[in-house]
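A protein chain is absent from this complex, but the other protein chains hold their places.
So that you can tell them apart, the chains are marked A, B and C in the order they are listed, and the count of residues begins at 1 in each.
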Amino acid sequence: MGVEETMHSEPFHFSVDVYYEDTDFTGVVYHANYLKFFERAREHALGQEMLVQLWRERGLGFAVYKVEIDYIEAVTFGETLNIRSTYELVGEYRLCWRQEAWRSEGKKAAVTAVIQIVCIDNHLQLRPIPTDVLVN
Amino acid sequence: MGVEETMHSEPFHFSVDVYYEDTDFTGVVYHANYLKFFERAREHALGQEMLVQLWRERGLGFAVYKVEIDYIEAVTFGETLNIRSTYELVGEYRLCWRQEAWRSEGKKAAVTAVIQIVCIDNHLQLRPIPTDVLVN
Amino acid sequence: MGVEETMHSEPFHFSVDVYYEDTDFTGVVYHANYLKFFERAREHALGQEMLVQLWRERGLGFAVYKVEIDYIEAVTFGETLNIRSTYELVGEYRLCWRQEAWRSEGKKAAVTAVIQIVCIDNHLQLRPIPTDVLVN
Partner (left out) sequence: MGVEETMHSEPFHFSVDVYYEDTDFTGVVYHANYLKFFERAREHALGQEMLVQLWRERGLGFAVYKVEIDYIEAVTFGETLNIRSTYELVGEYRLCWRQEAWRSEGKKAAVTAVIQIVCIDNHLQLRPIPTDVLVN
């Protein structure tokens, strides 16, 4: 890679249905559950099989170390969200994801997040991001 | 259908991926989460759009009133489960679902359940199962 | 205790508050969450510190292998439930818990369950229940 080169991804699209379990008594999706939706999308973007191998064969996993999340519109039971995800490698140790949840008729994202990921081994020690697994 | 006719369904198939969120520190799917998987499958079997309409227009929803669940094999991160679901109408007030979670190479179901459902209105009063919405 | 003596426990009491996260859009506690409430109560009945030691030092954990649960009354946001738990050792390999969730003014239990537990090692192999840790 050259001087200003960085590793960043094309957008990934992933679909999430909103079930009973995702809502609370106010009628809308419970705020913590978007972090689950975004994680599911990241797992599919990277490939679950690869993540399983990485953990079993190399003892490496990804961990969230910083999240900024904005809740713009409430989402209700029975809706389908399109999760749009991109990532950028920042230095050797950080994978920065930008993720958005779009309602099917939405003119803007309903929820947006910047989620910083690090790589840890099975003793919880920080390791460089294994960039070989990022090449799609 | 004849004299002893009853309303029962063909098997529905629904696929569930196992994410980080579904496991616990022992390495396998947390037992309560199968109830979520089974509910997602039931919602798709009946149709989420229909369930939303039923709630909004007629004030009716389905509620679980009895569960029997057997855990036969543990399931790990990254696996995909096939959820097989059938239902039978029992009397006017009860929908009895038989649901099974199968691993991709499984010779038998990993988890099986019998889940009894009733219909309640938005004042939590029992109502007959709205059989018109069950006809696929 | 006589010839056929068995190991069974006094009732344990544990209190659970119902939060936003526990409810769904129908306004009441989501059915799968009672399994979480019951597990929290079992962990306190046995002692979390003991469970951590058992896992770290002897590689043993408890796993749910069968649940029967009856939902009698719906419970809403902001309520406090009293979880009443007893267990009985059945043979060498099975711990049978009877657990009930009581509302504060309840005349009967709102939710009741019979939950069968086995002991597994960290290779997911069945082991006899470690009865030494059950003596309170």
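Keep in mind that, in the parts below, contacts are C-beta pairs under 8 Å (C-beta built on N, C-alpha and C of every residue); 3 or more make two chains touch, one makes a residue touch a chain.
Only a predicted model underlies this, so the values are computations on that prediction, with no experimental measurement involved.
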{"item": "From A:21, A:39 or A:79, residue that would touch the chain that is not displayed", "value": "A:39"}
{"item": "Touching residues on chain B - with respect to the absent chain", "value": "20-21, 23-28, 30, 32, 76-77"}
{"item": "Those residues of chain A which, in the complete complex, touch the missing chain", "value": "26, 28, 31-33, 35-36, 39, 55, 61, 63-72, 74, 122, 124"}
{"item": "Touch list for chain C against the chain that is not drawn", "value": "17, 19-21, 36, 39-40, 43-44, 48-49, 51-52, 55, 77-78"}
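Throughout what follows, only the chains that are shown with their structure count from here on.
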{"item": "Two chains sharing the most contacts, counting C-beta pairs only", "value": "B-C"}
{"item": "Distance between the centres, which are taken as Cα means, of chain C and chain A, whole angstrom", "value": "34"}
{"item": "Centroid spacing, where centroids are CA-atom means, of chain B and chain C in whole angstrom", "value": "23"}
{"item": "Shared-contact residues (touching 2 or more other chains) in chain A", "value": "20-21, 77"}
